[in-house]
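Only one protein chain is missing from this complex, and each of the others stays in its spot.
First chain written, first letter: the chains are A, B and C, and each begins at residue 1.
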Amino acid sequence: MSSSYGQNLRLTLFGQSHSEAIGVTIEGIPAGERIDPARLQVFLDRRAPGRAAYATARREPDVPEFLCGLINGVSCGTPITAIIRNTNVRPADYAALVNKPRPGHADYTAHIKYGGAEDASGGGHFSGRLTAPLCIAGGICLQLLEREGISVISRIASLGGIADEGELRASTADKSFPTVSEAAGEQMKAAIAAAKAEGDSLGGVVECAVLGLPAGLGDPIFDGMENRIASVVFGIPAVKGLEFGAGFALSAMRGSEANDPFRVDNGRVVTETDHCGGILGGITNGMPLVFRAAFKPTPSIAREQRTVDLSTMENTTLRIEGRHDPCIVPRAVPVVEAAAAIAVYDALLQRRKELRT
Amino acid sequence: MSSSYGQNLRLTLFGQSHSEAIGVTIEGIPAGERIDPARLQVFLDRRAPGRAAYATARREPDVPEFLCGLINGVSCGTPITAIIRNTNVRPADYAALVNKPRPGHADYTAHIKYGGAEDASGGGHFSGRLTAPLCIAGGICLQLLEREGISVISRIASLGGIADEGELRASTADKSFPTVSEAAGEQMKAAIAAAKAEGDSLGGVVECAVLGLPAGLGDPIFDGMENRIASVVFGIPAVKGLEFGAGFALSAMRGSEANDPFRVDNGRVVTETDHCGGILGGITNGMPLVFRAAFKPTPSIAREQRTVDLSTMENTTLRIEGRHDPCIVPRAVPVVEAAAAIAVYDALLQRRKELRT
Amino acid sequence: MSSSYGQNLRLTLFGQSHSEAIGVTIEGIPAGERIDPARLQVFLDRRAPGRAAYATARREPDVPEFLCGLINGVSCGTPITAIIRNTNVRPADYAALVNKPRPGHADYTAHIKYGGAEDASGGGHFSGRLTAPLCIAGGICLQLLEREGISVISRIASLGGIADEGELRASTADKSFPTVSEAAGEQMKAAIAAAKAEGDSLGGVVECAVLGLPAGLGDPIFDGMENRIASVVFGIPAVKGLEFGAGFALSAMRGSEANDPFRVDNGRVVTETDHCGGILGGITNGMPLVFRAAFKPTPSIAREQRTVDLSTMENTTLRIEGRHDPCIVPRAVPVVEAAAAIAVYDALLQRRKELRT
Partner (left out) sequence: MSSSYGQNLRLTLFGQSHSEAIGVTIEGIPAGERIDPARLQVFLDRRAPGRAAYATARREPDVPEFLCGLINGVSCGTPITAIIRNTNVRPADYAALVNKPRPGHADYTAHIKYGGAEDASGGGHFSGRLTAPLCIAGGICLQLLEREGISVISRIASLGGIADEGELRASTADKSFPTVSEAAGEQMKAAIAAAKAEGDSLGGVVECAVLGLPAGLGDPIFDGMENRIASVVFGIPAVKGLEFGAGFALSAMRGSEANDPFRVDNGRVVTETDHCGGILGGITNGMPLVFRAAFKPTPSIAREQRTVDLSTMENTTLRIEGRHDPCIVPRAVPVVEAAAAIAVYDALLQRRKELRT
């Protein structure tokens, strides 16, 4: 089902931008796992809106209420459901947009799909707001993965065409702006401010690495790590591209250059390079699993745009008021980490079935 | 399960490079659909090896035998199973490679995953040979989609760094080399010949478009058309990147540039540009659905490569003999079409459930 | 996943007997369906505890709060989540039972499964209380089925060994006690009172019929209507048997007696008898779909019972205090209807995919 993911871990996202609440149900978390709510909140706050000048002014605490599945903070083995109430609702902002689909948004396609019964307000179920419950699930998975020695790090690889510098080797979670190079980060922030001033928006690329993975995770053909990660990452609104390891650049390399030679290192098999992004045949090889997701610019811009009036079927224009991020990429960084953590933890549970005791 | 795909249409691939047979079981094809075996064979032949100087010398007819599910060429509603016998088996080629994983292949990761019980011969279940049954399923879907006015076209967008020229507007199926520009195709062929002469290999990018789609196909979040197509396309060996519409290039655009304005055209809603690749919020908008898949170079090259001996855990080298494509991209073109057709047909069946009669 | 059901309609139950809330998420309800909350509440009240002398004294309103998925009472096509707060929590009743598994309950098996992290209070996720969200989903499906001319009726076929009399031909929903024969119902009520007075409990059999079904619903082998209904009905706590049509009695008939002869009736194909319960080869034949579910007696009884102390691994006894139904069968009647409605509606959505327009 479209709002559910996973075969071993299974999460179902529910809610709309302006419904009573949004939330997530997570099945398959083994019993006896302690979830640290404070650390989860720190993680969620990285995604939360309203923290910086470059983000939307809509400000909601996004503190999850756990309805079930935890006893004194420890998983009891049955479904975990957490919800976030939508307190800061402003549906009036969207009233003017009825029948005028916003370019770049799901308004038109949802209208066709749901035959006019869709929740058009704020993007409904298609809203980026649904990444909050995704991050609840992902934040829990990150804690569980850490117990297996696995960590997930990421950064903005580029934003508005400005590339970060240096290699992604450590978490950027503690930084005020998630780039490796502070100088590049300053340039990006300036670009966001400039775009905002012009009523425009920017996109970017988020790079993510999963470290500490055992070799042997993932499955052939349709359940390779690439497929598994793609299934979640393309669930993040605005993602239009995804590549693993050297990705598209691999298509211009020769085999002698692209192949990662194997080498024994301290009694362990490693590869000298990691062009394959830690995945061969869909299965982890024990090297860092690296991928990059391309985000299109925020479709909500303050400029006049050409659209149609669906009630009269005539051409018209619209201007989006409301509060919107001129660039969601900085806030998308933890969302990408959440997506990776979910896909990896599901694969880890899958792997356990194969290992006879 | 890893070798199965789809929720409404469901296909399961089975077999190894050198097992008795490879094949596919397809569940969910509605009863009463006539399958034209001659046209299916024409489609399969586009993928078959041994047709040209630039492809592997291994030559097998790849004529599917249908075991069940068709009565006089018409689907009877229950599972369709087709197999292809592996007649041209040369496992001796691979004997020398035991314990020496080939760089860029799944040998090492399969060895870890399956604990030494893997079928190492010719890549086993990870072999590109499994794209033959994928094409059987895809070829059937292409015939069914055609009845709904939907067609799938594709081309080599780049190969070895050489870009095709012009726009993808029509099928390249009848061409001897699937590019829009014949001149670019000639350059690509020359590059393949050069790489082969040097014992090396090339990768490339395949671009694919689905035309004639109704608006409203696909589902929110995890079952968007991007996720659905990614789940199949990353099941094709060697694919390491995937982008929709303008894809990665979108990440450097501004919103005012990236957003596709809506316009009424002959009483129908269209967009002036198609940067989103025909997908908004995971749902088709009725414009061409466009994506590009990046293939890494064939990992099997005729040069000496550094690897490890897993039995002694020492560094060593290997040289792959066997017969291999210096570039699988031309043969991958119909495979990408098959993948697209499968994902789209599954979404089409899903869509039917929503439409009350 | 264990708390989820369905392929086209998909519902996920969450919550424990004494967690903050219990609830259900329903995916796959087509957009544009109006849900009548008053009629839903009437249906839920048939299951609610505390209505009669023969039921548990625990009384909770069981009014669902819809968090999302409905706009002014109409489905918007994306997940519907409804919760019920657990207001009347009395965990102290269960404190004495820790380490002493109650016979006939899931205490021991949950303890082994979840390694001591289980929510033991009130049966946790295994509690009959989870049938409340099942009834929310089922009550919605009943409204949707009604629009297709399909209705679900049921009755207590036997209770404590006392059989109802007459045939199930009409709904018993409006009756104070759901039997066809009022005399039999009075006997059953007396039997419940007697068992209660003796600190004991009773079981029974619920018979259910689905009327107005089109022929052609259901699928071969593992997705026959029997399998589909069994998957939900065995999800109701205390169900230990299930039979369709003449069921176990069929095993003692001869083929000439068991086979239902076909006949043309007003231009429609019917069968003269309905020993097969309206299902042949897993597929509906257009006759009433009839099944019976056997419920074991409520395991919570007021008598001393033999059990073990898991902390000392010694034999011991326990006496259950708390409030419990001496017989849950009367309240189980709408639950069985809900189960039937869910299975049938899921099959109905499946059927739509096969029907080309």
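The working rule: contacts are C-beta pairs under 8 Å (C-beta built on N, C-alpha and C of every residue); 3 or more make two chains touch, one makes a residue touch a chain.
Please read these numbers as outputs of a predicted model, since none were measured by experiment.
Undergrad: For the chain left out of this view, which of C:27, C:62, C:164 or C:226 touches it?
TA: In the full complex, the listed residue that touches the missing chain is C:226.
Undergrad: Just name the one of C:34, C:296 or C:323 that touches the chain not displayed here.
TA: The one listed residue touching the chain not shown is C:296.
Undergrad: Among C:77, C:139, C:178 or C:204, which one is in touch with the chain left out?
TA: C:204
Undergrad: Would you mind spotting which of C:84, C:180 or C:246 touches the chain that isn't drawn?
TA: Counting the whole complex, the residue in contact with the absent chain is C:246.
Undergrad: Tell me, which residues in chain A touch the chain that this view leaves out?
TA: 7-8, 28, 30-31, 77-78, 220, 349-350, 352-357
Undergrad: Can you list, in ascending order, the chain B residues touching the missing chain?
TA: The missing chain touches chain B at positions 1-4, 10, 12-16, 19-23, 25, 27-28, 31-32, 65-69, 71, 74-81, 83, 110, 113-119, 124-125.
Undergrad: For the chain that got dropped from the picture, name the residues of chain C it touches.
TA: Chain C touches the missing chain through residues 1-5, 13, 101, 103-106, 108-110, 112-113, 123, 125-126, 130, 158-161, 195, 200-205, 215-216, 218-224, 226-227, 230-232, 234-235, 237, 239-248, 250-264, 267, 269, 271-272, 275-277, 279-286, 294-301, 303, 305-308, 310, 313-315, 354.
Following the convention adopted for this analysis, only the chains that are shown with their structure count from here on.
Undergrad: Hey, which chain ends up farthest from chain A, C-alpha centres compared?
TA: Result for max centroid distance from chain A is chain C.
Undergrad: Centroid from C-alpha atoms only, then distance chain A to chain B, rounded to Å. What do you get?
TA: 26
Undergrad: Rounded to the nearest whole Å, what is the centre-to-centre distance of chain B and chain C, using the mean of the C-alpha atoms as each centre?
TA: Roughly 46 Å, centre to centre.
Undergrad: Mark out which residues of chain C touch at least two other chains, giving numbers and ranges.
TA: 28, 31, 77-78
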